[in-house]
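Supplied in structure tokens, the structure appears directly below.
Part of the complex only, each chain left as placed.
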Amino acid sequence: MSTWRVGWLIARKDLRIEWRSRVITNQVLPFAFVTMVIFGIALDANTDVLELVAPGLVWLATMFSLLLLVQRAFSVEADDGALDAMRVAGVDARGIFLGKAIGLVVQLLVLEVLLLCAAMVLYGETIRLDGVVLLVTTMVSATCGLAAVGTLYGGLAAGSKGRETLLPLLTLPAVAPVLIGATRAVESALGTGVAELSEGWQWVSLLTVFAVVFGVGGALAFGPLIDE
Amino acid sequence: MTTLDPKPTDTPSDGGTVTPSRSTGTNATRVIGIAAAVAMAWLVLFALVISPADVNQGESVRLLYIHVPTIWVAYLSFVVTAVASGIYLFTKKHSLGWDRLAGASAEFGVAFVGLTLIVGSLWGRLTWGVFWQWDARLTTTALLFVAYIGYLAVRRLGGSHQQRAKRSAVVGLLSVLLIPLVHWSVVIWRSLHQTASIANTEGDIKMDGTMLFTLFVGVVAFSLLYVWLVMHRTRAMAMEDMLEDRGLDVALAERRAEGAGR
Amino acid sequence: MSAAAPSEPPAASAVASDGSGPVVELRDVVATLGNFPALSGTTMHVDQGEIVLLRGPNGAGKTTLLRLCAGLVPVVRGTATILGHDLTVDRERVRPHVGLLGHQNGLYADLTVGENVRFWGSTVGATTIEIESAMERMGVADRLESVPVSKLSAGQKRRTALAALVARRARLWLLDEPHAGLDQRARDELDEILTQASQSGATVLVASHELDRAESLATRTIDLIAGHAGSESDR
């Protein structure tokens, strides 16, 4: 059974479970939405500040949603010992990593598109046509990075008690670079502040490096991590 | 609910087809429906033709006649939800009718708040130049919207009808507390949204008599629409519940047959 | 509210709270899980002091029946009377006298065996002596007492749950596959506890697939098929 085929099987299963339970549309999305609104409240309706940090807030909301999604993706595996069963069955660990990460990427992308739409309305952003390519590239590479980190630490925390809280602790600092890079790149794409398009592409390369490092590192480390 | 119809349980074939009435309309709803339609037409006439444009806002002020009535009717529907939830919880009978009223009312409340949000942001685009401002009233309105989406999510949690009713009644009773927050948010914050310009005549919209009357027509029209919609929806929900009970008869027959087959 | 003040299992006279009616009386009871009628019109009655074995294939509705008697699953149609109280109206009056061992153990993984049993004992007002002796009998006293439940084996967890149940001195015992996972010694001990309880006036309802053992324990057997009670057999 090749790594790719295992990945495909697992991603399909995960997406099917998500499709059945509709957790994204019914719950994660409203949650991300509330998060953004709550930020608005906490920042005291200080419009100037908000506009400045809007791209940041979108990614922040994405990150909190990432935590929810990862937690769910792995509680599905740990609840009835399915992860153990995979290990016994000798399912290729890289395949598991790949499959879970693909499932997350798909879910996150859906979420980000919707959040970005919300942000455009809520925070009064507008998209320049020449920024669209940059925007899309940023989203894809940032999402891959987030999914890789999430899968890696999700697998590490899965099954250990108190995983609800271990996961954010591990994930949030690790994705901080993504938060910064993606925020800057989106700022360039949207033309918020003084950012230049070309500057945005530099950030994208950082994001890509991050995604590749965590993707490859995660795939290699996943086996030993979930084993034993 | 079990007293709908003394249908024997061993004839599953006609399950679900026999309903006491095929439509959710009655004479009362028809009258209210017609009244709502007339009021709407009247509203259109006043809002678009008769009432004057505003000195500051120009023609865009006509959005007021949707914007304000919808949010007020939304308040009304959430209050109705809360009252019906309360009656459900605190009467001995725990009648599901009140629960359905609460649910139906909340559904349209959410729809009306949605409408307020949409119309408000369009209006904002016209007057402020942006769709959204981090203004206290806007933010709290959004929260109200989300809170009742949560309420509807609780209604969909599953379980028995009574269970659904109990859970959602609690949420419905507590969520209504957000309304004062929305209403007084302008006072609480230093806000740029319109302060109460109807109660006291300060503010940058000068309410002349025609405008006030048009607003009044709007409130009446949307209230009638709300009543009409809720009456239909509660009946539809009653039928849904009833169909589920019919479904239970069918399922029971199947289950017993499964036993006999062994 | 306290389950029973005296330290002995409730005397026969105290049990039949409403004259001498049956302890469990179900009439055409329907109960649904989701939309599925797990109980499809069950009629049965159990008298005080009986040990009744519930038999039936997987999915017949045994667990649902026991949970219904414990007030965890609502009665959709029909009437269920437990210890003289109608379940749909007077659930609160019934519960203090009912003890349930379900598929789950209801233990806190981070607390030790002793802390768990004591917590459950104290919520129903059992005395320290009762609690200690329950742990003793189920063989979780000495070494295991200070071990966190998360470190127990499956059978040890089950024993702990049983100890917490025994400490309750219920008047109606509802046991869902109580033997599963227990070793021989614990099985024998459990059977003895149940026989003693029934002799001192408690009523026991056991669902089990281990027919050899359960049948020799029970005084009567009820077969559950597709959600309704089929044939009965005395012994």
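As written, the chain order gives the labels A, B and C, with residue 1 at the start of each chain.
Keep in mind that, in the parts below, a contact is a pair of C-beta atoms (placed from the backbone, for glycine too) under 8 Å apart; a residue touches a chain by one contact, two chains touch by 3 or more.
Bear in mind the structure is a predicted one, so any value in this text is a computation, not a measurement.
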Number of copies per protein chain type, counted over the whole file: A x2, B x1, C x2
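As a convention for this text, only the chains that are shown with their structure count from here on.
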Centroid distance [mean C-alpha coordinates] between subunit B and subunit A, Å: 35
Distance between the centres, which are taken as Cα means, of subunit C and subunit A, whole angstrom: 47
Shared-contact residues (touching 2 or more other chains) in subunit C: none
Per-residue multi-chain contacts in subunit B, two or more chains: none
Interfacial residue positions of subunit B with respect to subunit C in the complex: 2, 158, 160, 162-163, 244, 247-248, 251-252, 255-256, 258-260, 262
Residues of subunit C defined as touching subunit B within the complex: 30, 32, 34-37, 40-41, 74, 76-77, 225-228, 230
Subunit A-facing residues of subunit B, complex: 121, 130-136, 139, 142-143, 146, 149-150, 153, 156, 189, 191
